[in-house]
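Reviewing the structure listed below.
With one protein chain withheld, the remaining protein chains of the complex are depicted in position.
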Amino acid sequence: MSLILLRGAAEQGFLYALVALGLYLSFRTLNIADMTTDGSFTLGAACCATFTLHGHPFLGVLVGALAGAGAGFVSAVLQTRLKIQPILAGIITMTALYSINLKAMGNRSNVPLLRVPTVYSIFESHLPGALRPWSKLLLTGLIAAAVAALLIGFLRTMLGLSIRATGDNRTMVSASSIDPVYTTTVGLCCANALIALSGALIAQYQLFSEITMGVGMVVIGLASLIIGEVFSDLLFKSPGVPARIVFAILGAVVYRVIIAAALSASVAASDLKLVSALIVAVSISAPAVVDLLHVRKLRKEADRHADA
Amino acid sequence: MLTLERVSKTFFPGTANAKRALDDLSLHLEAGEFVTVIGSNGAGKSTVLNAIAGTFLIDAGRILLDGEDVTFQKDYRRSRVIGRLFQDPLSGTAPSMTIEENLTLAYLRASGRKPLLGLSRSDRAALRDRVAALGLGLEDRMGTRVGLLSGGQRQALTLLMATLVTPKLLLLDEHTAALDPATAQTVLALTERIVEENRITCLMVTHNMQSSLRLGDRTIMMDAGRIVLDVSGAERSRMTVQDLLARFGSAVDNDRMLLGRS
Partner (left out) sequence: MKKLFAIALSLSMILALAACGGAPASSAAPASSGPASSVQPQEEPVRIGLLQLVEHPSLDEIREAFMAELEAAGYGDAVVDYQNGQADASLINSICQKFVGDGVDLIVAIATPAAQGAAAATTEIPIVFAAVTDPVGAGLVGADGKPDRNCTGTSDAIAVEEIFALAEKLTPGIQTYGFLYNLSEDNSVSVIADAKAVCEAQNIAFTEATVTNSGEVTTAAQSLLGKVDAIFCPIDNTVAYAMPNLAQIANEAKMPVYVAADSMVADGGLATVGVNYTQLGKQTADMAVEILNGADVKDVPVQVLDEYSTVVNEETAAALGIDPALYR
């Protein structure tokens, strides 16, 4: 695999890792299967692209993230106050976002950013010549690290702990003077803000935003998250929040590296989805397989002792 | 401290399952009183606690807590000043969070800190000391996931969490019923100590008639949503389990209560 391909995979991995982090917040911490993801990802991209097209790349990223928070808020209201089942609430918001995203892109399905400054081009211009080819990797890595640090810190504050408790033991929460409606809302807003941030940064990275960009994003995000969990379970006996977050980012990078490797090994692009499904299946089942082998070993030893 | 004025609650009104759980019930607790509540199944003991805590809204009457009318206040608002322990030892702590994190949460919310602040080093040391004071050896395991602890240990922690900052009212709903005798004894002793030390107003539901007469300074018996006995002082200290049985026959004709583990 060429260095450029590997580097590109890492860059994309760091950016898509934000989706994995958003899903860590909604899926793992709050225990909500939030289907808004596909829609809020594209929403972030759409808003950012429109602002970037008019010469405001940094503002675009900020607006994209805030828009994602808005989408999360809508989903939260549907679930908590209108008592719609969480999965359905997410689907409703995601469906509505299709039209909203089109509007956000000025009623176009594709906004090209080939000729306007992006956060990447601006960052690159501030680097010395020798570092320039690595500018995107540096920037994406920095962003992923910053977001991870913020998230870890946030989950240690009272609000963060309340959100964790809401997903862990809801009975305890209202008996502890914490309003579960409030914590769920904040959690979903933050999760979708992260996902939209990812969409915004990806739009500037690939130099266009497209209405179908978000399709399947929740699957990719969950796969990255789970790959990260498998690795962190291998290395730590009981991984805490920081470990989980760092490994979620790693999982996203590994996922993209695997795709790049398959491409590089001339796997037909049409078979790539099969390859990635296999990889995810293998990594998730690894602990169970290890256990099975262990049990077999035990039985063999027991048989040996019985005969002896 | 706590006043219930003619409180009534019917579940499933208008259907075949309609149950008048609380029937024109009135109760008054002074600050610092420790009241035990007994009664057979369906008498309305847990319902009274739920009504005070705000798990549901009552049909009629008023609830006053420290002079404030909380009849329509939401449960999570009331629980700023009310501590609760449930029968299920697993329901008071968050299993995937560590002991330290659970306590941090309880402390931060009870002391009214700003939502985006964490805990300082001195606060953490103070928390550890409180855990050590329980006498269960948990202070050495502050980083353990709570889900790995036994029921008794979790219940003890829940008790500590509920009293980190002294609440106005402590509601205990058969909180040792699901524990083995030795652990139940430990938790009960802890309860007594903490309630006495901090002079917490406490309402404790128990199925154990002996405990109900031994603990606290006042005993209430409920039956069919009403209070049928309310004893304190000398009369109470003279009372025995036999007396209760003699007076109330069917109301306390219940194996669990009679054989109640101590």
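A and B label the chains in the order they appear, each numbered from 1.
The working rule: a contact is a pair of C-beta atoms (placed from the backbone, for glycine too) under 8 Å apart; a residue touches a chain by one contact, two chains touch by 3 or more.
This structure is a prediction, so every number in the text was calculated from the model and none was measured.
**Q** Using the touch definition given at the top, which of the shown chains does the missing chain touch?
**A** A
**Q** Determine which one of A:Leu102, A:Val219 or A:Ile284 touches the chain that has been left out.
**A** With A:Leu102, A:Val219 or A:Ile284 as choices, the missing chain is touched by A:Leu102.
**Q** Please identify which residue in A:Phe58, A:Phe123 or A:Phe208 touches the non-displayed chain.
**A** A:Phe208
**Q** Which residue numbers on subunit A touch the omitted chain?
**A** Interface residues of subunit A facing the absent chain: 1-9, 12, 16, 98, 102, 108-110, 112-115, 133, 202, 205-208, 210-213, 231, 234-235, 254, 256-261, 263-266, 268-270, 272-273.
Following the convention adopted for this analysis, only the chains that are shown with their structure count from here on.
**Q** As a quick test, compute the distance in whole Å between the mean CA positions of subunit A and subunit B.
**A** About 42 Å separates the centre of subunit A from that of subunit B.
**Q** Touching residues of subunit A toward subunit B in the complex: what are they?
**A** The touching residues are 153-154, 156-159, 161-162, 164-165, 168-169, 171-180, 238, 240.
**Q** Within their complex, state which residues of subunit B touch subunit A.
**A** Where subunit B meets subunit A, its residues are 53, 74-80, 84, 86, 90-98, 101-102, 104-106, 108-110, 113-118, 145, 161.
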